[in-house]
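Note that one protein chain of the assembly has been removed; the remaining protein chains are unaltered in position.
Presenting chain A:
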């Protein structure tokens, strides 16, 4: 909405109108066009929307996953590229869909998390890979192992903690190592973490300290805890 828009939106609409008339041949040209824009502005919202429209209406999926990987190599914090990756793995006719891709994508996301645990994008992506399949998410040991690694490093652990909080809310039973890691992050001396709901409360109070901007939210989350609280 500011004066320095790179892409005049009405031109994209016109391109879409023309491309629709030309059919699938227009796919590679339209993809090249958006690639040029994204080279200058890798998060340009309208360029990404147009690119998604091209893929769905005209095709050209073959190189899209590689394109996402390239963008994420250039900037692993590029949330648009993470979003596009999710779009590709769920919708590309060449990749078999979310369930087929999940295993390798979990590894990919966790690699990014290990490198930069403060990066919100791979955390959201990881959670999104499981969608509403809560049991599968709970039972994938790679997920809580990743949380544990980040907690033990004692740096940039707010997303690790909030992931654990979500897991606990769904009935996750943490092992002793995780309990100890959480305990060691507590500063108050309110005794050992007993039941899992004490643990969840501990997590909330640590989050209130580590993520003070959202202190009221973490207090509210604490008030919403119950032994088998469903998140949704």
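We take it that a contact is a pair of C-beta atoms (placed from the backbone, for glycine too) under 8 Å apart; a residue touches a chain by one contact, two chains touch by 3 or more; residues count from 1.
One rule holds in what follows: contacts and distances are computed from a predicted model.
In the listed set "Geranylgeranyl transferase type-1 subunit beta", "Dihydropyrimidinase-related protein 1", "PRELI/MSF1 domain-containing protein" or "NADH dehydrogenase [ubiquinone] 1 alpha subcomplex subunit 5", the entry agreeing with the UniProt name of the missing subunit chain is "Geranylgeranyl transferase type-1 subunit beta". Contact with the chain that does not appear here is found for just one residue of A:120, A:133, A:180 or A:210, A:120. Interface note for the absent chain: among A:29, A:91, A:152 or A:179, the touching residue is A:91. Take chain A: the residues that touch the chain left off the picture are 1-3, 5, 8-10, 12-14, 16-17, 20, 43, 45, 48-49, 52, 56, 77-80, 83-84, 86-87, 91, 119-121, 124-125, 127-129, 131, 162, 212-217, 220, 230-232.
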